[in-house]
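Here the complex is missing one protein chain, while the rest keep their positions.
The letters A and B name the chains in turn, as written, and every chain counts its residues from 1.
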Amino acid sequence: MVGAFDFVPAIVLLPFFSFLVALFLGKYMPKGGALAGITATAGSLLLSIWTVLTVAGFTGTATTYQQTLYTWAGGMEGTPLPYELTFGLLIDPLSSMMLLIVTLVAFLVHVFSLGYMNDEGETGLPRYYAGLGLFSASMLGFVVADNLLMAFMFFELVGLCSYLLIGFWFREEAPPSAAKKAFLVTRFGDYFFLIGVVAVFATFGTAAFAGDGSFPALAEAALAGEGGGDVNTLFGLDPQAWFTVVGLLVLGGVVGKSAQFPLHTWLPDAMEGPTPVSALIHAATMVAAGVYLVARMYGFYALTPTTLAIIAFVGGFTALFAATMGVVKREIKQVLAYSTISQYGYMMLALGSGGYIAATFHLMTHAFFKALLFLGAGSVIIAMHHNENMWDMGGLKDRMPTTYYTFLAGSLALAGIFPFSGFWSKDEVLYEALVHGLGGSPLLLAAWAMGLLAVFFTGFYTFRMVFLTFHGKPRTDTARNPHGVRWNVKGPLAVLAVLAVVAGFINMVPVAKLTGLEIEFLHDWLAHGPSGLTSEHYSELTHDYANYSVGTLVGGELGTALISGAVSLGLALAGAGLAYSLYNVPEPVEHTDRLGSAKDVLFNNYYQDEYQVWLANDVARGISRGADKFDQGVVDGVVNGISSVSLLSGSRVRRIQTGVVSNYAALLTLGLVALLVILGLQGGWFV
Amino acid sequence: MTTKPQLNDDSNFLPGLAALGLFVVMAVVFLQAEFGAPEGFPADVSIVASIGYAMFDISADQLQQQIVSAEGFLAAFLIMAIALDVAIDAAVYLAKREEAGEVVTALVEDVRSDDPTSGGEPSSGRGPAARADGGYDSSDASSGGDR
Partner (left out) sequence: MVPPQYYLLLAAAIFCIGLFGILTRRNALLFLMSVELMLNAANINLVAFSVYWGNVTGQTLSLFTMALAAAEVAIGIGIILTLYRNFGDVDVTDAASMRW
């Protein structure tokens, strides 16, 4: 019987066809190929919904799907390759959920692009829609990948597409530079990822994510003392240490793609791209790819406590670090960019502290509300004739109510205000970090404290943005007479606003604990699936190998959950309240001067760019200059020296060839005498 | 001014020391070496006859006569015959010379001057080149060798 899984390749291929169509036929089509993209992503969305329903068991028994489609190297008779390199599909609750998110956001972004690009009369639309199509296809291919190598390939494709789309307005000065920066910085991380992929192959001989022969399963068996012979660790490290190294290598790619400290600098610059692209990159695809990768191979990371601790700590630090930078930005998209970095920090914090479900939950809610916020910002930018400075806005609330209310819903979710979706997911992230921190992992408590502090900043910058943009009095003529937006902008906003409000209800942990109702749908969702890929299995692993156990404050689990939720909600409200008192006035003024010298540091993003430029310019260039000297002097010097020695000695020694036969005879004779003497001495002829 | 007679010689005797050195080394080695008594030949056997039979690979059991044993040399004999033939041909070829446009060679035969097969040499007079350099040519070599 033909089931949903037979159409899974089509989910990936449809946007790819739209890429081809838009690229080659786009200029002959109305709307520059937009309709092809919309049709393709709509088809993908429908197929994804069907897939999710199949996985959930609405069309029969709950089931998952793993299928190798194509073996492109190895695996044949007589090939010396010890590995099989394959393309395959893995559809389980996690990937099907991600498919749904990606296709939904991609579809809405395509629709929104009609308003943002077509209605604004942009040129180069076929290129734009081709990029969007390829981007969606790459991300979907990444999501359904059943092995690490295939994931890596699509990971790289996603990076390439982000380069193409961020640099869409290549005739201006900033976008090409931002595109190159995004490409290079993520490539720096991907370099480690590539080494990690090779290391995985060298260690396990396979890169499959799921099944008995998958590398997380092999790693678990090796650590449990069974079948350790199947695993080749390198450099004489024991399996635990070597798995940590491999995990950190792969993590390099994650840090680059998910814009974690210290490779986050590309993301704010990537705001130079068209706003729908920003929505796609930061909500559902590229940045999510990093976190999704960790979640995908969580069975491997859960085995190495060091890696988990690093992930948690980097995540918590990034959450706080980016949030502090967000509070001083003037451009609306810059604020959103730093909030994105910060929110992905939360996901990493959750993953590192054993909160697989919390991370997935936050990934989902964030995809919705951040896509909403970016699209809302795009709507504002249309209205403001592409002026992004919030200080030129103000008072847009009355002139564009749809945008305002949807944007407000997204902001409430981002700030984590009850009962919007962000509250539930962020609360669960912090709860996981707290209980596991209390249960004997004090490092997690530090990460948790940073994440908690970031909640306050999140509330502050989110509502500073809202108040500056929509409240008060219009500060410029443009803001008094904004450009109108049409249905194709309002439609996606409305859909996402609904999701931003309700998406949190699928996993209301505190409510469930309080009332005893079985409403933790996401828990149940992620708890089924192929063995070894379930959240229950992951929590066993973190408990057994990373010694994560649950500790509580007063009142047991329920009390802890309530306290945690109350504290984070209180902090978010405090931040929002501060923003209210400072900026919700008719004529807001900049308060950044009160920060003193910290203002400069924050405005300059903690001098991260300068420091990286310094790294590139002074350190790297100095090292390469030294290497060049070494190359020119020592390596070339040795080669040239050897050649000049042989040239010189050749020109001297050839004088032996006098052409006079007597000399040759004399040399022969002398040679014979010498040979006889040597042989005689060795053979004892002269005794 | 010297009164003693001097050897009119342009030789340089210094390299000769190498030969002397070789002799010294060999002499020392030979004198150190131990040899047993030589076997010698039986008294009643003809050495010359033995050599003759050895040259043509005739072994002792084909004969009534007693001979000294040796290895067969028939192949060497044939090869040597060819080598000598080649040597004489080569010598003749090397001795060929050109004088005033004419080839002077040891093998002169009365060849027609308008021989169309003659080589690049201008054939004025009696010495066409084609046959003259035939020292390598098989037909001419055999005839020249026999002569």
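Assume a residue touches a chain if its C-beta (ideal position, glycine included) is under 8 Å from a C-beta of that chain, and two chains touch if they have at least 3 such contacts.
Just so we're clear, the structure is a prediction, and the values are computed from it rather than from any experiment.
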Absent-chain interface as seen on chain A, which is shown: 654-655, 657-662, 665-666, 669
Interface residues of chain B (partner: the chain not displayed): 10-13, 15-16, 18-20, 22-23, 26-27, 30-31, 33, 35, 37-41, 47, 50-51, 54-55, 68-71, 73, 76-77, 80, 83-84, 86-88, 90-95, 97
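By definition in this document, only the chains that are shown with their structure count from here on.
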Cα-centroid distance, chain A relative to chain B, in whole angstrom: 90
Residue ranges of chain B touching chain A (in the complex, touch as defined): 15, 18-19, 21-22, 25-26, 28-29, 32-33
Chain B partner contacts - residues on chain A that touch it in the complex: 662-663, 665-666, 669-670, 672-673, 676-677, 680, 685-687
